[in-house]
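Note that one protein chain of the assembly has been removed; the remaining protein chains are unaltered in position.
In this document, chain identifiers A, B and C correspond to the written order of the chains, with residue numbering beginning at 1 in each.
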Amino acid sequence: MSERSAISVSVLGAGATYSLRIAPELVASVREAAGFDLTGSINTAISTGAKIAARLGPDEWLLIGPDGQSNALSDEIGAALAGHFHSLVDVSHRNVGISVAGREASMVLNAGVPIDLGDAAFPAGSATRTVLGKAEIVLMRPDADRVYRVECWRSFAPYVRAFLEETAREFNSQ
Amino acid sequence: MRRFSISSLLAEAFNAHRGWPRQWRSPEPKPKYDVVIVGGGSHGLGTAYYLANEFGITNVAVLEKGWIGGGNSGRNTTIIRSNYLYDESAALYEHALKLWETLSTQLNYNTMYSARGVLMLAHSVHDVQSFKRHIYANRLNGIDNEWLTPEQCKAFCPALSISPDARYPVMGGALQRRGGTARHDAIVWGYARGADSRGVDIIENCEVTGFSRAQDGSISGVETSRGQIQTRRVGVVAAGHTSVVLGRAGLRLPLESFPLQALVSEPVKPVFPCVVMSNAVHAYISQSDKGELVIGAGTDQYTSYSQQGGLHITSHTLDAICELFPQFRRMRMMRSWGGIVDVTPDRSPIIGRTPIDGLYVNCGWGTGGFKATPGSAHVFAHTLATGTPHPINAPFTLDRFRTGRLIDEAAAAAVAH
Amino acid sequence: MASDLSAHSFRLANGGRIDRSRPVRFTFNGRTIDAYAGDTIASALLANGIHLVGRSFKYHRPRGILSHGSDEPNALLDIDRGAGRRDPNNRATVVEALDGLAARSQNHWPSLDFDLGAINDRLAPMFAAGFYYKTFKWPRTFWHRLYEPAIRAMAGLGVAPTESDPDRYTQRNAHCDVLVVGGGPSGLAAALAASESGARVILADEQAELGGTLLHDRISQIDGRAADTWRAETLATIAARPDVIVLPRTTVFGYYNHNHIAMVERVTDHLQAPPAGLPRERLWQVRAKKVILATGAHERPLAFADNDRPGIMLAESVRAYINRYAVAPGRQIVFAGVTGSAYQAAADAKSAGLAVTFVDVRDPTQCGEEVGELRALGVEVLTGHTIIGSVGRKRVAGLIVAPVNGPGDVGAHRTLPCDAIAMSGGWTPAVHLFSQSRGRLQYRDAIDAFVPGASAQSECSAGAANGTYDLAATLDEGWRAGAEAAGTTASRSFAVAPSTRTDSGRARSLPTDRDADRVRAFLDFQNDVTVKDIKLAVREGFQSIEHVKRYTTTGMATDQGKTSNMLALGIVAEALERPVPEVGTTTFRPPFTPVSFGAIVGQARDALFDPIRKAPLHDWAEAQGAVFEPVALWRRARYFPQAGEGMHAAVSRECRAVRSNVGIFDASTLGKIEVVGPDAAEFLNRIYTNAWLKLAPGRCRYGLMLREDGFIFDDGVVARIAEDRFHVTTTTGGAARVLVHMEDYLQTEWSDLKVYLTSTTEQWGVIAVQGPKAREVIEPLVEGIDLSPGMFPHMAVRVGRICSVPTRLFRVSFTGELGYEINVPTGHMRTVWDAIIKQGAPFGITPYGTEAMHALRAERGFIIVGQDTDGTVTPDDAGLGGMVSASKRDFVGKRSLVRPDMLLADRKQLVGLTTADPKLVLDEGAQVVADTKAPIPMKMLGHVTSSYWSDACGHSIALALVSGGRARLGETLHATTPSGFAAVKVVTPVFFDAEGKRVHGGLEHV
Partner (left out) sequence: MLLITCPYCGARPEIEFRGGGEAHIARPSDPAAVDDQSWAEYLYYRSNPKGVHAERWLHVHGCGRWFNAVRNTVSDSFEQTYRMGEPRPDATKERR
């Protein structure tokens, strides 16, 4: 691959990642847990500092926090939600994050992602579960930059990464 | 009926082919028939043919809503084999295969049945176990089916990649040498011509829209887009439309209709000497006598009557084809199409009586009934003629869904048809 | 202007869109062809005076180039771009000329010029439509050995590629407000209007340059500018707008449900040295809010005897070759047709300095002022003539015409000498995509063609595709479509001069005084279908247009009848004496033009064909020399052979280690689901056959799950981690479907239950440590869990740490030995694994694979769902009747277990089999019979589901499903072997440690 990459595909370091399930009506009264902002609507992600709360369904959030304090963080979230029926499951080791960055990043992703990644349909702060080729992923666009975060399950990561690198080739060698 | 032969062809060649008569008439419906067949696919026409030819029942009408053979008979990938697992299915499909072997002569119509061999590929230890189970069961049922090593598979089908580095390496295969293909349209036309010449009325553009019933609830006739027809005995052979037709008699069935797609490549010189099926990666391929690669794809996941499906279904199949046959990647798809297949919960057909007296059904062939055509038609004719099932179709009742005596080839082996 | 063609070149001195400063050389059948950038193979061949480029399918007739576009039926070439990049059946009219490319003609032997297959042409009277249905049936074996191979060898046109394709392909999903298909005047106007308001627009055209007919229009002025100037300016305006994608060389080939459009972009085939990284082709899948179909129209040939000779072309194509490629298809051209556009083509040919004659097959009364205008240019125009035939063989040499004096009265023949014929039988709007979208066609009598009627999806047709042929009207219509699609109302109209000649007569089979049943007037050039074939089909009762198509194969070739279908349809209508709309068209299907499999496959090849899921210790196992097996998407280590060991020896050694010392196994691929909530136990109670309410936290239980039809669906150990939290395990292959199954019931049947499900399959790596020494090995590594049997009994679970990482430690055994399944976060798996290996070394710890795991569990009679069960097996069949709670009112599948067939005594039941020959390991899948002498078809009692050499037992063992099996214990039956049968004894399906004591450890070694 050429040295000056127009598109970079890189595996992100491990974070503390949780799957949180809680009913929307309950979350309305909680709003925030351990620094994760839970007020977003479906298919959005709210970043607060190093923490991302991506709402993937009516009652499902993917929480991504900084690494190293796994238990402390989950305890903190648990404490914030105490008394409200919820499920908090550590999936830090289940998920792998891959960053896709570059001007044409959305085109590289769209080689396998079937949804509209245009700025209007997938603006900064978007997040959704979808597919990339034959793998399921969670796709996030934390901010307006052309930097996307792809989360997939660990055993799918080599495929996802190879897929993205294969598609990025045409942008990287011109 | 004018006999087809090399000499009649030669004679006509000198006569600029002016003397060929119609292959089947286009009669007006009569007010009354002994038996009415709903559906002019190969199964329906075959049924009429056997009714006339073997049971002497010639006052028969085949009612077809469009043109004969326009349903799945005209849009299938023509794979024929009989190496089914269960005794019940094996008997049925082997009965058909035996008839295929002499059908051209019997019908005086070249059906182009070509025993090119059907090779089913194993890609996992589980596949190997399952295929051996089939092979042994077939042996005891008198059906040919043999195990091939990967190298033998390659020798039988040189285009096949048996690279151990493949995503799903070939671990061997089950070969039925008597399996193969036939010309789909020829079956339809051959049966039509045979039935017609024995007195059967084939009535196209005649849709069955309802049923009339006698006092005792039994069938007394059918309503059609071309008027009412009286009959005491109706055989519904409407494939994807069975639910619709029987719905008009107030029946609900264990059936769902799905689009099933297929495609052909541009024609090329002979390059593919057999039929290859891989259930694991989902690919079915053979080469037609005109030279196209004929490739079967899968069903869409939703019920539909639209005879078309999504591109992702065909592309999934082409992924697999190109993985097994990397040299075909530069080949081009020339045409793709879809049919509507009626699928039962156990993927086996229903052949026999319905809860309504005089109303019989032959349906649920799903993705794999072409191969059964002569057998299915023959046992259904027997059932219609005698009012009782032939021993071969006796197990294929509607009642099995109540008792639980399913004939579930797919569940048994995850083998599609 | 006088023609200044040199003796060998047919290249016009001036004009055209070719780049004369960039010469290009390729070969045709080995001969070097000089061309220019901008040429297609076809234009370059014509420029070199080559018309004969192939042999037809059936009769091996010499064939030339008919058209100038993707509708070409005849000029199909094998194209070799070197290094394995060869493929057949390329249309010479769309392949761009490129240095070094090797083109070859097809379907002849030994050569294009001298083809032995041409004997078929002499035998043609035999080969009428459907002849093969009527013969070759006797003797029966001859069909397979002789006739069929011969027929096949004759068919098939080109030769399939023989090498694996070195090229790469890619795909892209795109969304837009307006997709404009076709970049002719109507498409350009549409894109211009649609993009004006900032809509997201994609404009795709299959040609190398956008412009459509404007590319060969030298006379029209649009809004005061030359057509080409208008074209270039408009294109530049469109392309400069944001959110507009202009795609040349991009064929829209499929119009699927809900405005899902598939198109293929040819990215590198036209490049001399493509930049590295570029794919050969790209498949675009577009979801468009609105689609504008501006796909133009195809010209129809005329049906006269021998209308297929090289040099006989479509009139508009002759015009395109002259104007666009600066090539004269001939020096002396006879135009024949019924359209105004052909007059324009003739005028253009005349002004290029070529000798031109025009034959109008219409009655003089139907012709208009174009006759006079053309005559004014000095062209001889014959009206009211019919065409009797053509002369010449490998190149047309003359057209035989005759006046029609009245019905059935054909006058004296006259042969018009020529070296090219330009025919025009009318125009057919390219409604392919409209029709694919399921729009309804309607017949427009005035143009004798089908045009788009009612729409089924969000699309609209414009220009010639819509039956609008006048250039100004085309532009207006395109503009309106574009504006409407983008939601604006800005109207505009274009001024065009001169106005377009759009009149068209109706051509069917032309009157002749020859025997119409014998002459061959071709309709489908590629498949060699003639007018008389159609008539024969109709005579034989094939009267539906679909039957005619299938019996004659008309329209079934690689061009799918683009040029021929409408004419064939007219002939059918004529033969049936029915109006055209009553006959109807055949169904239009994707693709619009053939599409490479490679493009459709895209990235999905080799490692990207399907994800390969590797277990966390895959790399370690690989380094140990493990042999892997595919299981669902996973790769699992099957066994770990040591030097010189085969599978049998390795597996025996691995089993022995587990039974006598300790083995270690990567069980991570097991599915895992975290079930959380106050109703979790109740939920599991309804999902599984057995009871869960009373399971205490800290305890595990084996669970069995059915589908609603009562058959075993999945199984696994479930641990209660806390009152409201369960750790469920599933089979490796079942993980995804079990979760869907559970969610289905949870969301749709029992939405009142407070339960959440989360997949944790990949969160937890699982290390199984099994064997009498298991505890000794792991004890030193475990923190915070008392492993003593009293504190941590079999089927218990504890949360603690191992090697300082968190663990959910299960005391469970699938081997029958004392064992643990150590769940650790996957990322820590390797650390823990290494530590255990190190700790276990003194005990001879041995890694084992799936094969040993299978054998070990079989010795204990534990089933594997999917191997010992197959989707037709109930709990009772599998000997697990005890797992079915009698006291629970309901669970998924319960009701089905009391259906009549489920209660029969002869159901197949799981039993053990031992072979009379203790060394014989039966085949899995072997069938079991009682009487080997019984006749075929032989009654089968069941089959072997699992079969292994048992190291612990010292003999082979097998599990089998046998009819009424449990009542047959002790019976001798027979199992099939590759060579016959082997005697087997029916035993209980437990071969080792019948009392199940070993899971408690501490027993003597066996």
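In this section, contacts are C-beta pairs under 8 Å (C-beta built on N, C-alpha and C of every residue); 3 or more make two chains touch, one makes a residue touch a chain.
If you're wondering where the values come from, they're calculated on a predicted model, not measured in any experiment.
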>> In the complete complex, the chain left out here touches which of the visible ones?
In response: A, B, C
>> For a quick check of understanding: of B:102, B:301 or B:386, which residue touches the chain that isn't displayed?
In response: B:301
>> For the chain left out of this view, which of C:492, C:725, C:894 or C:955 touches it?
In response: C:894
> For the full complex, which residue in B:23, B:176, B:257 or B:317 touches the chain that was left out?
Replying inline: B:257
> Where does chain C touch the missing chain, residue by residue?
Replying inline: 256-260, 285, 287, 438, 456, 708-709, 740, 743-744, 747-749, 751, 889-890, 894-896, 899-900
>> If the hidden chain were put back, which residues of chain A would touch it?
In response: 42-43, 56-58, 60, 114-115, 128-131, 136
> Can you name the residues of chain B that touch the chain not displayed here?
Replying inline: 241, 243-244, 247, 252-257, 301-306, 310-312, 344-345, 401-403
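Criterion: only the chains that are shown with their structure count from here on.
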> What whole-Å value do you get for the distance between chain A and chain B if each is reduced to the mean of its CA atoms?
Replying inline: 48
> At what distance in angstrom does the C-alpha mean of chain C lie from that of chain B?
Replying inline: 22
>> Using mean CA coordinates as chain centres, what's the gap between chain A and chain C in Å?
In response: 32
> Can you list the residues on chain B that touch chain C in the complex?
Replying inline: 4-6, 8-10, 12-14, 16-18, 20-26, 66-67, 69-70, 74, 87, 90-91, 102, 104-105, 108-110, 112-115, 123-126, 128-137, 139-142, 161, 167-169, 183, 185-186, 189-190, 204, 265-271, 281, 287, 289-291, 306, 308, 310-311, 314-315, 318-323, 326-337, 345, 400, 402-406, 408, 410-413
> If you look only at chain A, which of its residues touch chain C in the complex?
Replying inline: 14, 19, 21, 59, 71, 85-87, 89-95, 107, 110-116, 118, 121, 133-135, 153-156, 158-160, 162-163, 166-167, 169-174
>> Please output the residues of chain C touching chain A within their complex, sorted ascending.
In response: 168, 170-175, 200, 275-279, 285, 287, 602-604, 607-608, 610-616, 633-634, 674, 676-678, 754, 756, 758-765, 806, 825-828
